[in-house]
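Note that one protein chain is taken out, while the other chains of the complex remain in position.
Just so it is clear, A and B label the chains in written order, and each chain counts residues from 1 on its own.
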Amino acid sequence: MYDRGKIVTGIVIGLLLFLFPVFYNVGRAAKEPDPVLTDKAKQAKECVEPKAFMKTEHMKMLDEWRQEVVRDNLRYYKSTSGKTYYKSLQTTCMDCHSSKTKFCDQCHNYMAVAPYCWDCHIAPKENG
Amino acid sequence: MMAMDRRQFLKIAGLSALLGLGGKTALQLLAPGEAEAALEQATTIAGKKWGMALDVTLLDEEIMSKCIQACHTYYNVPNIGNSKEELKWIWKETYDHSFPGQENEYQADKFKARNFLLLCNHCTNPPCCRACPTKATWKREDGIVMMDMHRCIGCRFCMAACPYGARSFNWGDPRLAPKALNPNFPTNLEIPTRSKGVVEKCQFCAERLAKGQMPACVEAANQIKPGSMVFGDLEVSDSKIRKLLRARYSIRRKPELGTGPNVYYIL
Partner (left out) sequence: MLDKALKGSPIYWGWLIVLLGFIGTGFLVYLYQFQEGLKITGMSRDVSWGFYIGQFTYLVGVAASGVMVVLPYYLHDYKAFGRVTILGEFLAVGAITMCLLFIMVDLGNLPRLLNVILYPNPTSILFWDMIVLNGYLFLNIIIGWNVLSSERKGIHYPAWVTPLIYISIPWAFSIHTVTAFLYAGLPGRHYWLTAIMAARFLSSAFCSGPAILILLCLIVRKFTKFDPGKDQIRTLSSIVAYAMILNVFFFLLEMFTAFYSQIPGHMHPIVYLFSGLEGHGKLVPWMWTAACFAVLALVLLIVPASRRNEKTLILACISVFISTWIDKGFGLVIGGFIPNPFEKIFEYWPTLPEVVISLGVWAMGFFVLTVLYKIAVSVKQEVAA
């Protein structure tokens, strides 16, 4: 084919760039997420919704919450278990899950997700 | 949604009518749990028009400073330390600078000398809400001109549109404000800070109203001199604020622009 040298070189360089993340991380397994519940969370026994639901839906739920609280002024959430919660990441969720590094960050770091919530919403101070 | 039974509703309605101020003190008399659920219903009633009246004769320098401190403390508004990037939701200006259309070389001494407390007027016809391309600022049904920090793209068109200079922009990260000027930042762990790149301003303490509390500045002022700042519903003709406005002469900032400001200065 025409310009075989250039084309093959280009393909090789392209592949190297494309697969760079793989080469870079070879031999380094990411630390498995190990979210730890605080004593307060353990005592509460249940979150706003069941664990399975929260695992898969907490992002959507928080997104809906921030829309409803700020734009519609609907600040209270009636969970499926009948309890009423004040919709707030900072004062409700993180009241129980008060360690961002030991809880939230565990899965987020593993998944390489960086939600910008905490740019504004204050994460509770962590000791040590 | 939560269900409110008839008894709770009648309790709130009755007490609200009695105290003439949208359910705030009424709810404080109910048990906290019921109050929260019932509160939801009460504060989202349509047709309200929140307004504020400042009795200039009663507000002195000390009270005004306390108001500013209460607001900026509650909402984690840092002191940036320079007027280029400053953030202020409520602040003081002299008579000439507060009411530029009312120049009066021979104005009464007691007004020439004093400062006035300025904040967002939560206009009835706000040009900022017209201007915002994403509706990140909009006028709620209860009259509050609200900010949605999640949606603001930081275009600052609202700042150009506001005739009152009520809006501030986060030119940098507010959490990086000089520590020497903000030793206990953030001062309120219940309220978020903002991030860089969004506009902010007074929101008539929407979060506090939802919990049945008066705006921070009003509470601070009335603690020192009761009646110096009145916050209430301008639509309710026998509300405290309406009664005060009927009895005393008041002015507003730049009313000729048709914005319909809802902050009144009682002279």
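One rule holds for everything that comes next: a residue touches a chain if its C-beta (ideal position, glycine included) is under 8 Å from a C-beta of that chain, and two chains touch if they have at least 3 such contacts.
Just so you know, these numbers come straight off a predicted model, no measurement behind them.
Taking the complete complex into account, the chain left out of view touches B. Contact with the omitted chain, checked across B:11, B:114 or B:151, is made by B:151.
In the complete complex, the residue from B:169, B:185, B:204 or B:265 that touches the missing chain is B:169.
Taking the complete complex into account, residues 83-87, 93, 96-98, 100, 103, 127, 129-136, 151-157, 159-165, 168-173, 195-199, 254, 257-259 of chain B touch the chain not shown.
The rule we apply is simple: only the chains that are shown with their structure count from here on.
For the pair chain A and chain B, the distance between mean C-alpha positions equals 34 Å. Interface residues of chain A, counted against chain B in their complex, comprise 66-67, 70-71, 73-76, 78, 84, 86, 90-91, 116, 119-122, 124. Of all residues in chain B, only 1-2, 33, 36-37, 39-40, 43-44, 76, 138, 140, 142, 146, 148-150, 186, 189-195, 206, 210 touch chain A in the complex they form.
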